[in-house]
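Structure provided below as structure tokens; questions to follow.
The other protein chains are all here in position, but one chain of the complex has been omitted.
Now for chain A:
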Amino acid sequence: MNRFFVFAKYLVIAIGVGAVLYLVLDHKSSRIKILVVHSYGADMPWVNSIDAGIDRAVNDWSGGKSKLEVRRHYMNLLGQNNCNFYRNAASDVRIAISFFAPSYVIIVDDLGQTLVGFNQLRLTDETERRALAETLTRNVAKGRCDLPEENVTAYFGLDTPQREHPVEIVFAGINGDETVYGYGRAENVQGIRENKNYDALFETIGILAESYLAVSDDGEVAGIQMLNDGSVTGQSENTQMRRYRENNPDAIYPISDPLAAGNLAAWQESVRAANAANQMLLIANYKQVRGVDGNPVPAEELIAWTEQMAKLPVLGANTDFVADGGLMTVATSGIEQGVVAMNKVLALISGDDGPEECRTREVCTARQYLLGMNQTLVRKRNLSIPSIYEAFSREIGTFIGVQSKVQIADEGIE
């Protein structure tokens, strides 16, 4: 009898534990897993604003956010010049995908599209896939390292498409054309481009130019010079600019062919040339300009130097431009990128068509922009900017008020 009760006790315990185990496993298997892969790190305002957008979309979802499990992975590729680092970062994400087995992967910014997105695409034509893998590998390696003679595509692991867990890809933060990543040819990909609003940029340039001409006696604005770094993103930005120039021959000021400065000497030379030609600089990408030691020049140093040396006011087209020491910026909204990318995932989950302006499975273009300005630098140049710029910058927290200590490099950078 005694033995019977001992056995019965263990049986009851086993049933209880089994029931709880079932509940846990059932709950775990019903979760919808979404992995957000950022090309850069969580220390960038741009990345944080995209994350904020993603959170906003999740919180606003009517389908019940407790069903979702959103994980983030930061590849920290900004300012990295070592190919090995790219290989390891790509491998880390692949392992994260195989461990976490997400159904949806949101990939933010260009580098991640090559190193992570490409392998997830369902491409049917193998020859085409291989050719594309080689082009993408060479683009990432360009100026960073020499590729092996054979089996080039294996270098960053683009030779092995991931077929274990089929995933839906949503991209965000692509500058320019997403088809370079093979995204036009696969069904399991959609997203939002980080296209700059050139109309708004040129309107702001007009305001800055007018204000500059009003305060300088013999000043002249002879044209606009876009200057970017030599990265893939920077060059793709230049392509966008060229397209805008072709389509807008009557822009308020003549637009010069955009420049890509891969190193500090070329950057400094471009700034001096713009001064000599009385051109206003427009800067979108500047974090991959290499210094004498081969490492990227810290963004704050580069922008502070540029701001100090530039004769005419400089306009930025990047979220971090004012935080990095620039005068003014008109940039794509990271929040919108995050909201739209996550909404696309949520639309796939709930099976709806998405908003009218950008249906599910369509590629969206950015519609929201943000402003930022640094009051100290505006006053230093004696510019008068419409107060709406200041009011809006203050509202969204990108306004830097007058500081007693101006953060400008005294001597310039070496």
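Please note the rule applied: a residue touches a chain if its C-beta (ideal position, glycine included) is under 8 Å from a C-beta of that chain, and two chains touch if they have at least 3 such contacts; residues count from 1.
Keep in mind that, in the parts below, contacts and distances are computed from a predicted model.
Per the UniProt record, the chain missing from the shown structure is "Di/tricarboxylate transporter", taken from the list "Lipopolysaccharide transport system permease protein", "RNA polymerase sigma (SigV) subunit", "Di/tricarboxylate transporter" or "Imidazole glycerol phosphate synthase subunit HisF". Among A:I13, A:A131 or A:A214, only A:I13 touches the chain that is left out of the view.
Listed residues A:N76, A:N119, A:T137 or A:N374: the one in touch with the omitted chain is A:N76. Residues 10, 13, 16-17, 24-25, 28-29, 31, 71-74, 76, 80, 82, 84-85, 87-88, 90-92, 95-96, 98-101 are the ones on chain A that touch the missing chain.
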